[in-house]
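All protein chains of the complex are present and in place, except for one that has been dropped.
In order of appearance the chains are A and B, and numbering begins at 1 in each one.
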Amino acid sequence: MWSLLKIELFKVFKRPRTYIAFIAVWAIVSLIQLAIYVDGPKYMDFVLRDVKESFDVIGDPLNGYFVCFVILQTLLIHVPLLVALVSADMVAGEANMGTLRLLISKPVSRTKLLLSKFFASAIYAIILLIWIAILGLFLSMVVFGTDGLINAKSYEIIILNGNDVFWRYLCAFGFAALALITVSSLGFFFSIFAENSLGPIVATMSVIIVFTILTTLDIPLFQSVKDFFFTTHMIGWKGFFEMKTDAEGMSIPGTIRNLPAVLRSAGILLLHILIFTGSAIFIFNRKDVLS
Amino acid sequence: MEAIIKVSHLTKTFRELTAVNDLSFTVQKGDVYGFLGQNGAGKSTSIRMLLTLIQPTSGSIEVFGYNLQHHRKEILRNTGAVIERPDLYKYLSAYETLQLFAAMSSVKLTRQQYMDQLELVGLAQRANSKVRTFSQGMKQRLGIAVALVHNPELIVLDEPTNGLDPQGIADMRNLILMLREKMKKTVLVSSHLLSEVEQIANRMLIIDKGKKLVEGTVSELFHPDDTVVLIETTNQPACEELLRNSNYATQLIGIDAAGIELKLRKEEVPVLTKMLIENNISILGIHACHSLEDYFLKITTANQHVEPFKN
């Protein structure tokens, strides 16, 4: 299994396509950083426009933590598309190249073959996320410094102490890894049905885009079913940036407002991963390879 | 003789289409076994079943004396295959490709051994070139190297000359002959070109519409005196039944509206005629029409079937 995984990783990282995502992430992160560097106060004014009339801001809200928050908020909608680019290609791409039939005629079980491919795409997603962390978090921390984090939601503003943010990011990145692996497993699932990678890539992107739009629309019908969309749970990382409050309504640093909800979301994502990957393996084991 | 492949009553249906229909054949150790049939005759489907890419609907396959379903890993560990055009990974070099597939068969060779394999197929000079830059013929040869890298006993080549230029075809032919003669491998090679198989195979099987037409040694099948006889009678079912119960049963190769086709030696024609008359079969005509070669040409140029695969 380990040697199969090494083979799959070798293939993933030998492919030029793999690096598109790394370049894309670098480009997006740099652009956001540049934009905030140049126009950050204006953006901050927009976020705090209703607040600035009655409040003065002390401390530096425009710091590396905030920049990383903006980056994650933007990227975690788009990175799934980059992840799909690789995961949806895992099987379909081989079918297209004509190498799938060679792989299957090798003395390895289809289950192991598929698992190694799935793990390779999951590892790819994690490495991409580490890349995002390096550029989006660590580089932002270096360039913009650190201070408290303002998490502006639609109906409230959460202010986190500067020394209460970093661990939240670690948790958030862990959660985001789960979210990306979910996308990865969806792309992977579609991948087994196709003989070229375009179909599954488009299918994965479509599912994510449609679900995200439905989740964002404030239409009661969609609101009631949004819990069933895995995309709803993909933004669960934001749950780490909220705090419990004490009896007096004061937020308590070092706490997470609704950890069970975040863990539930994580569990739902994990369930999706198991279902997508499990179904892919189940179907693929019974599939005639005609490519 | 040791049977390397033993296929019994193999059938595969895709919805309404029966791609392989009750196919049985045996490949002996050391054979270069030609698997002949027009495109869509069921060759690829059969070979894919042999390599576990396709699940048979019914029938059994034994390789090296083991049941394929139950000993898949052991069998595939000792089998190398080139299935249609091996496009391989364009972004890898020839050397990396070989390394990768060796690892998939849990084999690790020294650099020299890899180079020897590439030398064997004439690609040593291009070991570090990306597959992207290879011609179809080079990819095909690299495919053979991939099939050989774990030193298997059985080599399965599905249409290995497809898409090759005449020089490429000649190279491939020499390579296959070398596999048999020098490396003592057992080779199953499929083709839709009789001329090609004729030159390299010692035994062959011809299939059409998923069914076996004939099987035997090439020298038998292509005996100069062989003819295909078409018998037209007033009572075809009775005639068919008679022939099936006679010594001619194995020589029946086709029954359709036009008549019954049999493969016969010329001198057998009068004997057959006599037998039919004695059994009260009214003969409208007996046409000793083609040699087997002509016959094969006829079926290979006939209307194409609906193909389950794209070649």
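The rule we apply is simple: a residue touches a chain if its C-beta (ideal position, glycine included) is under 8 Å from a C-beta of that chain, and two chains touch if they have at least 3 such contacts.
Convention: contacts and distances are computed from a predicted model.
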{"item": "Listed names \"Outer membrane lipoprotein carrier protein LolA\", \"Alpha-D-ribose 1-methylphosphonate 5-phosphate C-P lyase\", \"Thioredoxin\" or \"Cysteine-rich domain-containing protein\", matching UniProt entry of the absent chain", "value": "\"Outer membrane lipoprotein carrier protein LolA\""}
{"item": "Displayed chains contacted by the hidden chain, counting the whole assembly", "value": "A"}
{"item": "Given A:9, A:35 or A:77, the one touching the chain that is not displayed", "value": "A:77"}
{"item": "Identified contact with the non-displayed chain, of A:1, A:23 or A:57", "value": "A:57"}
{"item": "Of A:111, A:245 or A:285, the residue in touch with the unshown chain", "value": "A:245"}
{"item": "Touch residues of chain A, complete complex, unshown partner", "value": "47, 50-51, 53-61, 73, 77, 147-150, 152-164, 212, 216, 218, 232, 235-239, 242-243, 245, 248-253, 257-258, 261-262, 265"}
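Assume only the chains that are shown with their structure count from here on.
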{"item": "Partner chain A, residues of chain B touching it in the complex", "value": "14, 48, 51-55, 72-77, 79, 81, 83-92, 96, 100-101, 103-106, 146, 308-309"}
{"item": "Partner chain B, residues of chain A touching it in the complex", "value": "3-4, 6-7, 10-11, 14-16, 97-99, 101-109, 286, 288-290"}
